[in-house]
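What follows is one structure encoded as structure tokens, with my remarks underneath.
Missing here is one protein chain; the remaining ones are kept as they sit in the complex.
In this document, chain identifiers A, B and C correspond to the written order of the chains, with residue numbering beginning at 1 in each.
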Amino acid sequence: MNLMKDRLLLIIFACVVLAAPLIFAPTGAAYPDLLQRFAIYGIFAIGFNILFGLTGYLSFGHAAFLGVGSYSAVWMFKLLSMNIVPALLLSIVIAGVFSLLIGYISLRRSGIYFSILTLALAQMCYNLAYSVLTPLTNGETGLQLRLDDPRILDAAGDAGSLPSTNFFGLEMKEVFWNPTIFGYDLQFNWGYYVCALLLILSFWISIRIFRSPFGLILRAVKTNQTRLNYTGINSRPYTLAAFVISGMFAGLAGGLLATMDPLAGAERMQWTVGGEVVLMVVLGGMGTLSGPVLGAVFIKYFENIFSKINDGVLHGWFAIMPEWIENAMVLIVSPFVGKGWHLTLGALFMIVVIFLPGGLVEGAQKIGAKLSGANKRAAKVGIE
Amino acid sequence: MSKLIMNRRGLLKTGAAVGAGMAMPTILTAASHAGYTNAPTGSTVTLGFNVPQTGAYADEGADELRAYELAVKHLNGQGDGGMMNTFSSKELKGNGILGKEVAFVTGDTQTKSDAARASAQSMIQKDGAVMITGGSSSGVAIAVQGLCQEAGVIFMAGLTHSNDTTGKDKKANGFRHFFNGYMSAAALAPVLAEMYGEDRNAYHLTADYTWGWTQQESIQAATEAKGWNTVANVLTPLTTTDFSSYVAPVLNSGADILVLNHYGGNMINSLTSAVQFGLRDKMVNGKNFEIVVPLYSRLMARGAGENVKGIFGSTNWHWSLQDEGSKAFVQSFGQEYGFPPSQAAHTVYCQTLLYADACERAGTHNPCGVAEALEGFKFSGLGNGDVEYRAEDHQCFKDVLVVKGKENPTSEFDLLEVVQVTPRAQVEYPADHPMFAGGALGSCNAGG
Amino acid sequence: MGILEVQNVNKRFGGLQALNNVNLSVTEGSVHALIGPNGAGKSTFLNCLIGKLKPDTGSVMFDGKPVLGKKPHEINQLGVSRVFQTPEIFSDLTVFENVMIPCFAHRDGAFKVNAFARVLRDKEIRQQAEHMLEDMGMKDKMNAHAGSLSRGDKRRLEMAMCLVQEPKLLLLDEPTAGMARADTNNTIDLLKHIGETRNITKVIIEHDMHVVFSLATTISVLAQGTIIAEGLPEEIKGHPKVREAYLGEAEV
Partner (left out) sequence: MDAILLQVLNGIDKGSAYALIALGLTLIFGTLGVVNFAHGALFMIGAFVAVTVGKILDISKVTLDPVRVDFLGNPAKIKTPYVTEWFGEFGFWMIEWSVLVSVIVAIPVMVLIGIILERGLIKHFYDRPHADQILVTFGLAIVLQEVIKAVFGANPIPQSAPELLKGSLDFGVMIGMAENTVIYPLWRLVYFCFSDLIIGGVFAFLRFTTFGMVVRAGMADRETVGLLGINIDKRFTIMFGVAAAVAGLAGVMYTPINPPNYHMGMDFLVLSFVVVVVGGMGSLPGAVAAGFLLGILESFASMPLIKDAIAAIGLPSIDQIIIYLVAVIVLLVRPRGLMGKAGMMED
């Protein structure tokens, strides 16, 4: 039935992801760092959606797993090797262990109590990482590579500079191709493609989970936990499994952040980062497959591109207008861009929660259905 | 694929550092020729101003941006030229840098290492910035400095006061104009000993993170050398907003001095609490109880309001200085924006001029050339007397100001008065001082 | 020896003795109705049976196994299903999915991570669910949103969800509460239909005597926490104690 549609969705998704350096070129976002962030936070959001989108358990603490993943990866780079494979594996494992622990404690409660528990536990992790655990985390500055790290598996490199993260010799930050297409200078680098493949893999896993009995039961947890228990299903291990899976996704994302840029800062564990992933999932469309990735791209785009629009750039935009209109426009727009990007994001988020509980995906479907006049339900099945 | 191989070969040939694949594609072809990241090809050269625009330090960031914009104007020959006229080096002609007009991009560090690096990275990868500068905390400065080192661009740190920036985390591509915890302590201790006597018992409240620790360590060592006794050092969590429970036990501890090793919101709140508790009206051990804030900034003093009155601290620069450079800068900034500049504004303005000047003297934008021109560079005319960028650790050495909260401010900007301009010689330290040990500059990286 | 044996169950809430030495034996294959005036302890009793409440003393044996202290899902796995006063269904899911979940629970147990199987490829489960829906006359509503069903259909769906697990014991908590007469009759028909096609022991808690006397084979009367009478429907009808307990209540 919708098996074909899933496959189609996966193929379209993979194509978009693989061609992202080209697709995003007109938006000014097609540079390796931001593209990797899109992919990484996409993975984070996909994982979070497995917990929040399916079971409805709202965790504010997933930033802790992101941070733990990053710390593990950087430690692996410091001690063992600059190859990303052991680093990512350790990130996933450690984040899994952490999420098992935190999940076990916080899933004893549900509803807002669960949210507050995750918030409290994550905030504890952040506070500890920022100060008292400094030997492990390097506190305020964040854990970085140093010239004198042991790196027992790697051959001694050039003494004067830090080695780069690599995937069996392919350096993550190496730009392997930079053609000019349609007048845009494009940059294709290994790091992005490593992240992209993992994103596609994560997307595939998430499709499989959504369509599995496991996913069905998670959705049942969200709609009626009482009935589920009286149906003979023990909901707690299911939610715990979902929690751990999403924690491992978060760990993978954290590890990838470290492979892109081998620095792990404590801010990654702050509850506001946990709040950010909530924003991503809700903005994109919770419980949908592609929504979380969309939301992640949206927010990271805001953070990195919108925040750089200063008055000078605005004057450039409106330069064709008469000067007084230009100035007026700059005056009107500037509180919402550049340093005001938080404001725009908050307002947008509210609008989505109020009018589009299904997020941007739902909005797109509504528009799509209106435009094509096609059967709305069919469209919904397609994306879900 | 063939391109990749070529790049690598090119790298090996020029002997540039390994691991520089971060090439900037827009300019890659040119970059390969020039041999360094983001070599400017057109008629402009792009600088990246990476400052906090959201978060608690946003106002400091805004002041930094004002100063950057002013500096760019002056470099491009607009405005009154500001400190370019008083600067001892006369290379800058008001025609941009090396004849290229100065353009800039701005970004938001959010005062988070992560966000700051993302923002700097986008300036390097997307906008082709050849130099990154700015920031308002040591964590951010160290993180971005590391990034610039790897990417092969120059980093001119903004506000960063931790010893580590030019201590254990120093980098060949990074330079700091701002002073540091050690220098604050070295300048402050003699004044304190003179004002309050040598037989004093100090109680420290210290922000529980790297900057706080190095600051506390420095001030404790410096005051103990003057004969003070340290009663206690209590670490306060970064997220504390109400310091009353930390301040309450102070009076009863036998201490007669309270040292607040806090910055930003922490400092405003802890000082406010300390004054509320009436500590300064008390007599302990037969002496008047005093409070010291080692690192001051005018914006913070403004946040703490009348509580700063009479409280000693140190600062990098203040607009009431009467040397020609400072006067020219205050005049220029004041005409432009209607109020006097902060020390953050002064620092970043100087750094922009210094960078431009170094390019001119080196005759290239190549970070290694620029770094070489900056290393050991001696100059004057930018406030703070005769200044040197030390080659060994890229720390700037200059006069440090000991200031006191003004008792009768005449305006909302007139909050601090300069008590003493501590000469540079008094705050200097050997590059291998134990408080700065543990790191290596490494070698300059020009990227590729 | 009945399939469900309740012995000397006591439950106190503060000063209130909600259940006082309750004894009950349900014979396999019977339809056992539990009636009683408001506040008699019927719901408390039911909650003790399904693991929601834990009695202070006493024992409850189902199919020869103790169930006290067991969690709801464990009791269900033993073969006890429950229909609630207001239908408890997964209203965000489709009717079909609603019925598949108990199928999975029945086959795979209380917990199994089969995150890579596909629901729609599971022929066995699909067939079970489709059969059930057909049997209940709901096949045409298979893809409807469960939340959008009429109240009667929700009740029907909940029954389907319980029956598809082939329980040994079905507990019905006021299945016709708040229903119009027509709906009530439909429900009676449905329950009779179930009784004809499947041999499932049922315990019904009910207010509506019309329902009770249409369905029950045995009736127990609970008043003030104690069983005051038990017997065949016709015996109960004329029982003096029952009349006393219901004095001022609805006609018996």
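As a convention for this text, a residue touches a chain if its C-beta (ideal position, glycine included) is under 8 Å from a C-beta of that chain, and two chains touch if they have at least 3 such contacts.
On a predicted model such as this, the values are computed, not experimentally measured, just so you know.
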Visible chains that the absent chain touches, using the contact criterion stated earlier: A, B
Which of B:Pro237, B:Gly385, B:Pro409 or B:Pro423 contacts the chain that the document leaves out: B:Pro237
Chain not shown: contacting residue from B:Gly94, B:Pro249 or B:Gly376: B:Pro249
Touching residue (missing chain; options B:Ser122, B:Asn163, B:Thr272 or B:Ser314): B:Thr272
Contacting the left-out chain in the complete assembly, out of A:Leu9, A:Ala29, A:Leu54 or A:Leu121: A:Leu121
Touch residues of subunit A, complete complex, unshown partner: 56, 58, 105, 108-113, 115-117, 119-121, 123-124, 127-128, 131-133, 225, 271-272, 275, 278, 282, 335, 340, 342-343, 345-347, 349-350, 353-354, 357
Interface residues of subunit B (partner: the chain not displayed): 54-60, 62, 208, 232, 234-237, 239, 241-242, 244-246, 248-249, 251-253, 265, 268-269, 272-273, 276-278, 281-282, 284, 299-300, 302-307, 319-320, 330-331, 334-335, 340, 410-411, 413-414
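Here is the rule we go by: only the chains that are shown with their structure count from here on.
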Chain whose Cα centroid lies at the greatest distance from that of subunit C: B
Chain nearest the global centroid, as defined over all protein CA atoms shown: A
Length of the line joining the C-alpha centres of subunit A and subunit B, rounded to whole Å: 33
Of all residues in subunit B, the ones touching two or more other chains: none
Of subunit C, residues touching subunit A in the complex: 50, 71-74, 76-77, 81-82, 88-93, 97, 100-102, 104-106, 108-120, 122, 125, 161, 165
Residues of subunit B defined as touching subunit A within the complex: 1, 3-4, 17-19, 21-23, 25-26, 28, 53-54, 58, 61-62, 65, 105-108, 112-115, 117-119, 121-122, 125-126, 137-139, 142-143, 146-147, 149-150, 164, 169, 208-211, 235, 237-239, 439-440, 442-443, 445
Footprint of subunit C on subunit A - complex, ascending: 1-3, 208-209, 211-217, 219-220, 222-224, 226-235, 237-238, 241, 245
